[in-house]
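Removed: one protein chain of the complex. Kept in place: all other protein chains.
So that you can tell them apart, the chains are marked A and B in the order they are listed, and the count of residues begins at 1 in each.
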Amino acid sequence: MGAVMWLKNCWYVIAWEHEISSGEFLARTVIGEPLLVYRTSTGEFVALEDRCCHRHAPLSLGRREGDCIRCGYHGLMFNAKGACVEVPGLDRAPPSLNVRTYPVVAHNKWVFVWMGDPARADRNLLPDNFSNDHPDWHTRPGYIHYETPWLLICDNLLDFSHLSFVHEKTLGGSVLIAQTRPDIERIDGPGQRGLRISRRMSGLPAPSYYHRIRPLPETINRWFIYDFLFPATLLMNSGGRPVTDAEGDNRNAVLLHSCQTLTPETETSTHYFFQQSYRGEARDEAIVDGIHKSVILAFNEDRDMITAQYRNIRRDPQKPMAPLYMDAALMQFRRLLDEAVAAENATG
Amino acid sequence: MGAVMWLKNCWYVIAWEHEISSGEFLARTVIGEPLLVYRTSTGEFVALEDRCCHRHAPLSLGRREGDCIRCGYHGLMFNAKGACVEVPGLDRAPPSLNVRTYPVVAHNKWVFVWMGDPARADRNLLPDNFSNDHPDWHTRPGYIHYETPWLLICDNLLDFSHLSFVHEKTLGGSVLIAQTRPDIERIDGPGQRGLRISRRMSGLPAPSYYHRIRPLPETINRWFIYDFLFPATLLMNSGGRPVTDAEGDNRNAVLLHSCQTLTPETETSTHYFFQQSYRGEARDEAIVDGIHKSVILAFNEDRDMITAQYRNIRRDPQKPMAPLYMDAALMQFRRLLDEAVAAENATG
Partner (left out) sequence: MGAVMWLKNCWYVIAWEHEISSGEFLARTVIGEPLLVYRTSTGEFVALEDRCCHRHAPLSLGRREGDCIRCGYHGLMFNAKGACVEVPGLDRAPPSLNVRTYPVVAHNKWVFVWMGDPARADRNLLPDNFSNDHPDWHTRPGYIHYETPWLLICDNLLDFSHLSFVHEKTLGGSVLIAQTRPDIERIDGPGQRGLRISRRMSGLPAPSYYHRIRPLPETINRWFIYDFLFPATLLMNSGGRPVTDAEGDNRNAVLLHSCQTLTPETETSTHYFFQQSYRGEARDEAIVDGIHKSVILAFNEDRDMITAQYRNIRRDPQKPMAPLYMDAALMQFRRLLDEAVAAENATG
């Protein structure tokens, strides 16, 4: 729990697109840096350091003037490129005065910021979070806040054996999930780095919220296939079908796609953006609502557990944990991340 | 207030017996270690480290399965000896997997845990807290929680001169208590270590709650005779009788026995278990209630004072205190304790 080295050359989600309406600011902290996000009159997203270079007041306490932001303390005005364009009482603002800007893009309803070298910001590195915004997939955006370090939540998402216990009565429903070993593959493409985890279970009961999506027999086959990508984005196909149906036969299947991402706020707090969508010809608001409520309920179960775990860890941070086979993915991901952070700091 | 070295080879009270009903967990922290206490189907008490050896989740968030505890995070199951007996997905749990267990005994309604070397746990070292559970003594269990280090509360209990001031209107009632010097004897038996403190006062008014126990004349003789034993248990005979009655003549006397004990929760917080009983042929619920309320009222007076004292100490932890004659017992006890802790750490 010492001073954290963050991965910086990557896209972190700072907001759902709907959180940033035109004319308004969103102020949110990412990896310890206070940011201000807004949209210009032409709809472009802008992310500025939320800290006036003069006396460090948050610019988010100031106001919009056109596409500029005027600090609410002493009136310095900054344009969307972060340059100071006005200092009250001076004919011309000193050219060196500016606040940092961050590359920012909206992509399938998520607004991403690039916290590292702007020259390396690359839209090709954005995750394929298509189901946030796709006509065949129906969903509702979710957000919760954690008062724990983000890596404990990464751990949780990298080992679904917890579904059998933490979510016994919600997302899980069978000890078979924990008993089934997933396949773990490394993803090391030019665009994405991380792990692909595949867990397929046969002949287990469906969780109750599946039944709200479509009729299913008592026991089903079920799968979770997901990529967990830098910095901490989970993209998952999951679902279930009757045990009598062949793999690939989706006529009677529940098909879900989930996009979830963790954004560290500080060393000890985390933003969690997520949605789980179902595939269907037409949107059924009752189903969307049922899935959303089940997911929120389950994510609160996770948060209760991880918050209590973190309390125990703080009591004795040096006490070693006992690694078990189900930790394979989370240990591999932590190692990949350590290497990536070390490489970033070595090359600048 | 640096890093505390705790006395470990001793019995700390973790709970009143009634707090641990069958089938339920009690989670409580003792000297910084999270513990889980429960009773097996045969009524035995079990104290386990409340931290799964796998990822440090509190076991108290899990569930009973027979006399075992299953962790609520990834489903590891531990038996009452702390051994891991099941890891979901493994045929056999690795034999090295276990959580720590602590010797635990119930004795006169208090449940004690032994925080040091289990081989040295010895029932002969339990204090004689008989009045918690005795047909001739009538009482009700009490508990309060302090947000202060336990030693400041030990100090308070080792110098009853504060009764004249902190408890002027409750337990005290006369400056004579402060003006009377107690006898202090060292207790260094094979079983118990600590101090015996005896304070006898003549011709002072009885505190108002004495009058609720039995009729007394306006002035009485009064006494407090107590042992203060490692780690921090007070066992006290106190009472009052008419000044005209000889010592030992209890026909018209109020006779009280009190068992109180401090259990450090963390370096800066403390559990306080206590009761004060009166001797009488039959239990009178109104008297029990009156004594209990008086004691609670008075202990809140102590807590207000000690909490404020601690606030001042934190402002300037290095500032020396001015020792006075009434600090004799508390200084002696602190020295005995320091020696005992040092000896424990020297010999292991």
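The definition used in the following text is that a contact is a pair of C-beta atoms (placed from the backbone, for glycine too) under 8 Å apart; a residue touches a chain by one contact, two chains touch by 3 or more.
If you're wondering where the values come from, they're calculated on a predicted model, not measured in any experiment.
Considering B:68, B:175, B:243 or B:296, the position touching the chain not shown turns out to be B:175 (whole complex). Interface note for the absent chain: among A:54, A:212 or A:334, the touching residue is A:54. Interface note for the absent chain: among A:68, A:87 or A:126, the touching residue is A:87.
The omitted chain makes contact with subunit A at the following residues, 29, 32-34, 50-51, 53-58, 61-62, 70-75, 87-90, 94, 96-97.
Residues of subunit B in touch with the missing chain: 155, 159, 161-162, 164-166, 175, 178-181, 304-305, 308-309, 311-313, 315-316, 319, 321-322, 324-327.
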